[in-house]
Every structure is written in structure tokens, then in C-alpha cells.
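The complex is shown incomplete by one protein chain, all other protein chains being positioned as in the whole.
The chains carry the letters A and B, assigned in the order they are written, with residues numbered from 1 in each.
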Amino acid sequence: MAEQLQALGRKTTAGGAPLTATRESLWKDALRRLVRNRAAVVGGTIIVILILAAVFAPFIAPYTYDGQILKDQNTVPQWILNLFPVMKNYAKINNNYLLGADYVGRDLFSRIVYGARVSLTVAFIGPIISLIIGVIYGSISGFFGGRVDNIMMRIVDVLYGFPTLLFIILLLAFFRGTLARPEPGTFSYSISQLDAQMGGMLFIFIGIGLTAWETMARLTRGQVLSVREKEFIEAARTIGASNLRIMFRHILPNIIGPLVVAETLAIPGYISTEAFLSFIGLGVNPPTPSWGAMISDGAQVIRTYPNQTIFPALALAITMFAFNFLGDGLRDALDPRLRGTQ
Amino acid sequence: MRKLYLAISLLVLASMVLAACQPQAVEVVKTVVVEKEGETVVITATPEAAPAEEAGPKTLRLNLGPGDVPTIDPALATDTSSTQINILTMVGLTRQDEVTTETKPGMAKEWTISEDGLTYTFKLRDDVTWVKYDGTQVVQVTDCEGNPRKVTANDFKYGILRTLAPATASDYAYVLAFALKGAADYNAGKTEDPETVGVKVIDDYTLELTFNEPAAYNAQIAGMWVAYAQPSWLIDGDDCTEARGDRWTETGFFQGYGPYTLKEWVHDSYITLIKNPFWPGTEDIPQAKIDEVTFTMLDEVPAFAEYEAGNMDATGVPLADIDRVKADPTLSAELEIAPVQCTYYYGFNTKAPVVDDVRVRLALSKAIDRQGLIDNVLKGGQEPAQWFSRPGLAGAPTIDKFPDLGVKYDPEGAKALLDEYLKEKNLTADQLDLTLMFNTSSGHQKIAEAIQQMWKDNLGVNVKLVNQEWKVYLKTIKGKDTPQIWRLGWCQDYPDANNFIREVFSLGGSGNPDEDPKDGVPDGGINLLDEAFEAKVREAARELDPAKRVQLYAEAEDMLVVKNAAIAPIYWYTRVTVTKPYVQRTFSVLGGQEAIYKWDIKK
Partner (left out) sequence: MGRYIARRLIYLFVVLFVVSVITFGLMHAVPGGPFDREKKLPKEIMENLNKRYHLDEPLVMQYGRYMYDVMIPHFSIKAPTSSLLDDHLFNVKVGPIWIKWMNFGPSYSSRSRTVNDIFRDQLPISMQLGLMALFVALVIGLPLGILAALKQNTIFDYLGMSVAIFGVSVPVIVLGPILIYIFGVSLKLLPPTGWGAKPPYVLGFLPAKLDWNFWKYAIMPPIALGLGSSAIIARLTRASLLQVIREDYIRTARAKGLQERLVITRHALKNSLIPVVTILGPMFAALVTGTFVTELTFGIPGMGKYFVTSITNRDYPVIMGTILLYVVFLVIANLVVDILYAYLDPRIRYD
């Protein structure tokens, strides 16, 4: 009991401080602390470089992503041969390609650079959709509780009940099947044209978007549930803070850390969803490259031409590291209790 | 604490619900009884462990491909995995030789054909009994008096009628329905009288079949799995046998009479067959030399890993690994490339824009470097296809007799044809809007990508690639939305050119579908209406002189792939396999139906 009282006492003072602090300082503070975190800066830099590489792919890649030179198929440069001596028995040497050429003689390096477009788009669109919908939905549900919570969560349960991948597979089969060759001028025609322009990514986004936000909503709700009963919220309420204010000034900053971390953790999930869809043949349209598709294609030759898997996988891993470090940095930076420390 | 208790009790409840999903003893009835045996190990053949002198039983481990074998009920089988088990556990009246494709005696010792060529009288072997695996060994099945049950003409009649019965809903019943007299009406439910079907039991070992047409393939159809003998007492039950209905093919129930019988079927995992010592052994179907054959159900890549680990005796080579396999001294010696009776082709929708001009179609076809595709992408030693009917089929032209028939890689000729078209239409090559569609699969994708590049290099046209999931694709290429260029493969049902060029591309065939036969206009596929071609393939089917027949088919092929250029044949299939050196085997050309009773293991 004494412990509780003590905690309550401390909370009011600690929780009271932000009420009087200036509004901008929260985000300014966060940015300042983020910049000070070396790992996060490295991660952020890598992501910026990757984005630039994706945007300026035509200037970086020495070849196009779809240009085939059949006679160069499955060739490897000398340095890779030195790295994997087992390939010496059968691999043809060709130093024109930095990382080697694939099964129809396309430059692997160029395809990895172009592949960043698909994978990064998936990596950004997925979280953005799920964060926006999920956090708003989840916090409303958790904050108001009771009947609202119950109804909203049951709706999520229903949507959540669909196995994500299965739902995406069904949706893709449905979209691509019914919109195969529609009449020009109709809505479905414009949709399928848009999808074709995006190399088949549109339906993947729709699939991921329709299924990804529910996790975030549940997580947000769980967090809000635990925070909303905290003493400093009660304190804010006693001094007459509005619901909206409590939500955005007191609850969200307190829960955003785990949410951002969860989202950076979900990014590999989105990318591997794309990879899985490629694996079962429902990914982006060939010859549009994506890391996922390259890895699953390459995995078939992993023993014969390991370079065809390892480099796209490496690109993926580096991206993951970057997102994770940045996510960690963001979490630390956004944690209000760390304010003024360090 | 109460809450924790509740949580735990809920978990317990959940596990009870799950446990209840499994039929339990006493008040819950088990629908499947699985023989419980001592060992639970997957049978493996480890060559190193085997002793020098043959002591233990000879075992063989092969792979059937991913997914459970759909069925081993001969009435329901449609795919190669199912029929592989069927041909080993049962024998038809006749049997097609797996190498020469000749029709040989099976359960029938001999048969006579009536003068009109419609009625076949089969004399059955009288020394074959039904057998089953009883958990420890293969035993003969006995009737209610305790005598061994012989395979009789009645069992064949029962089998044919069961396949045809509408309630069985057999896919391949259509083969019997079109061939056997009265079978179509019985199958369609127009009559329920089995005596209207042209199958008659003369005595226990004499069966008479009456066909609709005096066709050469009648004896082959009589030997197909849909016409195998089936055990009526096991399926419908009798005085001393419990009816197993649809479940009669499960472990512990199954009865057969072929050179092998079912020992164990662990669904989705493996099927083990065990030698049937009671099979008398004939000239064409000898007694098995290998005691047990285990078929695993693995994807090609893990199956090849098992082979390399020494746990698999023969398997397909993943094409991605072929460079390494060819360079490996051991594996390359075990490699074998065998022909398969299939053709891979691209079809043109001859009514679609751009490809409605024959010059464009022929240009596209001639611009495909088939040998380059085989050498660089396919790598399985396939043969470049110049026409559709694969050489080796009865009636099909062969390369050595018709070296210049059909299409060959000719970039200059292709360019000239296309330029002529472009000039006439006042267009440039990159203005042509062309789409190639294929069903989703990395193999088809690689081929499409390579050919797309060839068209770009040789003709300057940019062809868009679109893929669709298989079932959607099938609908698309058989309807009004058929894309300009599409792909399909064709494998034989029976080894005759008629099964290829006529059954696929004449009006109403699967590559030239006619949904509404009344209007006489094709609805998709190659969309081809060519009376001369139709007349030619009809004439070829009726021709009896083999040499003339080949000439007629050659002319028909020329019409299909050059004059109409309705398809671009790409390659004739092969099968790339590795087999351990101690396995003596044959290579079946019948799409994976291996005659394992002819194989042996010599260590």
C-alpha cells in the first residue's frame, strides 16, 4: 500500500511536467535524441541511400533489369569463384557482371538495385497503411473501452480471422482472375492497367493493406488498455483534460515506442509476404525484379550458384538491419520518460 | 490466483477439444483402422550399410512428387502418380509396353476380334488370386468358404460398371463411355440397366467387350486402369467381408492382384508397396525382383537432396542443378535423359489483333531460337520441335524422314515476313501491341522471358508477359478473352498422332475449343476454322497404310505450323533422371508409369 501511494505521488509530479512543457519540444527533443544515437543514424543513412538507389536506379545500374544475354547466363566473376571454390568445376567466368548473371543472363547487381524499388515500396506502404489505420482504430477501441471496445475488437477479430496469406492469395486470384482482360474504359480496366504499370504490385498492396493493420490495432489497444489505467492519466483527467488531449498528449507518446518497434519488426514480415507470394508465383509480374522473387528463384540453385541467392538475401538483410536500428533509435527517442536524460 | 486457474482450465479445455478431434476408443468410432506395427521408421535403402552378400530384402526408394497421391482407386485415378501405383498393384486385360508402347497381353492371355472389329473376346489367366498385406506378409484373399479368390471376368465386369456408374463420378469414365457400346447412356444415367453396357461375362475366365468403333486403340482402352478388375466384396461387402466403400484403398483394407500390393500408405508422406509372391509372372509382366518399393511425396529439390544423401535410389534432377550435376563425375555417370511423349508449344489466337495476320505469326515462330533455349535455359536435352506431333508416336513424321518439315529458327526470314507486314500497315515494330500469357510457374516464366528477348532481338517487337494462375488461365485461353499468344503442353493419352494434332487442334479440340458445337465456330485457343486441315486429319485417321498415313500427317502439320502458323511448337519433352548404379531399370516413355516389376538391384 505504501508502495502504491509512493508511486502515485511520484507519478503526479512526473506526469505533471509534460502538461506545462511546450508542445513542440516533444518532437524536437525526439529528433535531437535520435540524431545522437549512432546506430540509428547509420540505419537511417543506409535507408536514405537505399531510397536514393531505388529512385536513381537507372543511373546506378550498369545494365537494365530485363536485358538478357542468353550466352552469359549463370556466369560469375572471378572474385566470386574465389569465394566459392566449389563452383570452379562448372561455372563460366565473366567479369562483366559485378555479382554474376542470372539464369537468362541478366546482371544480378542491376536487378538488385532495381529490386530495391519493389521491396522498399512494400516495406514503406505496409507499415504506413497499418500504422495509420491500426493506431487510430486501436487507440479508439482501447481508450473508450466497454461496448465500443468490444464491438471494434470483434470486428477486428472477424477480419483477423482470415489467415493473412490465404486471404491475399484468394484476393489475388480473384482480382487477377476477374480483371484479366476487361473492356477499356471500365473501372476494372483502369485498375488492371494501374496494376500492370506497377509491375503487379497494386494487388499485393491491397492484399497486405487489407490484412496488416489488424495486428497493429490489437497491439495499440493492448498498450492503451494498460496505459489508460495508469495514475498519470487519471491525474490528467482530474485536472480536466479532454479525451483528445489525453489521447495525443499522454497516451500516444507513451505507447508509440513499442508500436514503432513492432512496425519495424513487421517490415520483414511484409517483405517476406512479398517473397512468399513470389515463391508461389503470385508476386510481381516478371521481369520486374524484387528481392523476394530473386531469393526464391535463387534458392532453387543455392547449391549450384549460391551467388544468385546470397546477394539479394544480403541486400534484404542490410535493409532489415537498417530498419531495425532506426526503429530502436526512434523508440528511444520517442520515449517521454527518457526526456532530458543522456 | 483465480484468474490463473481459469486460464489453465481453459487451456486444458482447449486441449481436450483438440484431442476430441481424433476419434477415440470406446464410445467414439474410428473410421480408419491403421495397422500398428513395430517400426515407425521410413524405409530407407542405405547403400553403404548393405552387406556384400544379399541377405536382407531388396528395397527401392523413389519419389512421386509433392502432395498426396490423389487416389489409388483405379476407377478414380487421373494423374501419373495414381496410375503409377495402379499399374503395379493391378493389371488390365492388356498392357502397353512402357518402352515400345506396343499392346501386350496383361490379365488376358489372348483375345479374338469379331469380323466387324467391334467385339473383343478376352481369355483371362486362371492362376491369379486377389491378395492383401495382413500386417506381416502378403496373403491370398479367401472367399466365405475359405478358398482363395481368383480374379475372374466378373471382377472385370464389376470394375468397368463401377467406373461407369454415375454415383462414382469418375473423370476418366469418359474413355469407356466413348469407346464401349452403351456405356455413355449408362454413365449419363439414361439407363440403370447394366446389361445395356457392352461388357459380357461368358464364363469365369472369358470376357466379351463390345465397342462402338472398329478402332485400333480398342485393345489399349481395354487395358486402361478404368477397366481393371475391382473387388466387389471389399467395396460393397458380402457375407464374410465388411463393406469398405470409398475407403477400400486404405492401408490394411486394400486388395489387389498385380506384381505388387499395398503395404502402407501414410498420406502425404509415402506409399510402400510389397512384392506379391502369388503373381504368377508372365512374359510381359514378370514376378517382381525387388521386394519393397517406397514412393515418397517430396518436392523435386528435397528429393534430390535425399538422393545425394544416399537415401533415394532414383529421382528427377532439378533443372537448376543440372550444370553442377553434369560437372560432377559421379552424378553425371548416373544421369539419363529419356524422351517423353509430350510437346511444349505457344498458340496464337488467329482472330486477335496483330496476330490475325499469318505473316506475323510465322515471323514470331521463326524468330524463336529453340536450340538456344534448350542449351541455355532448359538444359534437359530436349529436342527442338518443328511440328506438333512428337516423333515416336504412330503416324507422326520423324526428323530423319522429314528434315525440312515445319518451322526452324530463321531470324532473317522472320524479319523479312514482319517487315512486309509492317510496311503494309505503315507501322514500326515497336508499335505492335503484343501480349504473351502463360500460367504462373517459374519454369514457364523462364521460357517466356527468354523468348520475349529473342523476339526483341530478332524482330524488334516488345511483347508483354502476363501470367495467370492455372485454373484462371485455363478459363481465359478457352474463351473469348484468349490472349494473342498463349502457352500449353500436351502429353499422350495413347501413342498415336491422332491423339495429338487432331484431338488438340481440330475444331472442338482442347487447343481449338468449341463451347457451342452447333455454331461450328471456335471460341478460343487458336481460333482456327480451316476446312482443308479438318479434312486432312480426318483422312489421316482413317488411312490404314502406315507410310501414307505419316505423309498425310506431315501435310497436316505443315498446314498447322506453316500455312496457318496457328502454333509455334517449341520443344519435345525429355525427362532428366539420376539412378544409382546398382539399380537395373527401364525408362518408361509413358509419362512416369514405370514398370518396376522389371527392375532389379545388384549390389
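Quick note on the criterion: contacts are C-beta pairs under 8 Å (C-beta built on N, C-alpha and C of every residue); 3 or more make two chains touch, one makes a residue touch a chain.
Keep in mind that this is a model prediction, so the values were computed, not measured.
Novice: Would you mind spotting which of A:Val35, A:Val158 or A:Leu194 touches the chain that isn't drawn?
Specialist: Of the candidates A:Val35, A:Val158 or A:Leu194, A:Val158 is in touch with the missing chain.
Novice: Given the contact definition stated above, which residue among B:Ala108, B:Leu124, B:Val138 or B:Met297 touches the chain not shown here?
Specialist: B:Met297
Novice: Could you pull out which residues of chain A are in touch with the chain that's been left out?
Specialist: Interface residues of chain A facing the absent chain: 3, 6-7, 10-11, 14, 39, 154, 157-158, 160-163, 165-166, 169-171, 173-174, 177-178, 180, 215, 218-219, 222-223, 225-226, 229, 257-258, 261-262, 265, 268, 272, 275-276, 279-280, 295-296, 299, 302-303, 309, 313, 316-317, 319-321, 324, 328, 331, 335, 337-338.
Novice: For chain B, which positions touch the chain that isn't shown here?
Specialist: 2-4, 6-7, 10-11, 14-15, 18-23, 27-29, 31-32, 34, 36, 40-42, 44, 66-68, 70-73, 76, 78, 166-171, 173-174, 177-178, 184, 187-189, 243-250, 266-269, 296-299, 301-303, 305-306, 308-311, 469-472, 474-476, 478, 488, 490, 493, 510, 513
Please note the rule applied: only the chains that are shown with their structure count from here on.
Novice: Cα centroid separation between chain A and chain B, in whole Å?
Specialist: Taking the average C-alpha coordinate of chain A and of chain B, the gap between them is 44 Å.
Novice: Mind pulling up the chain B residues that touch chain A in the complex?
Specialist: Against chain A, the touching part of chain B is residues 301, 318, 320-321, 323-324, 326-328, 372, 376-377, 440-442, 445-446, 448-450, 452-453, 464-469, 472, 475-476, 481, 483.
Novice: Can you name the residues of chain A that touch chain B in the complex?
Specialist: By the definition above, chain A touches chain B via 66-68, 70-71, 73-74, 89-91, 103-105, 172-173, 176-177, 180-181, 196, 281-282, 285-287, 297, 300-301, 303-305.
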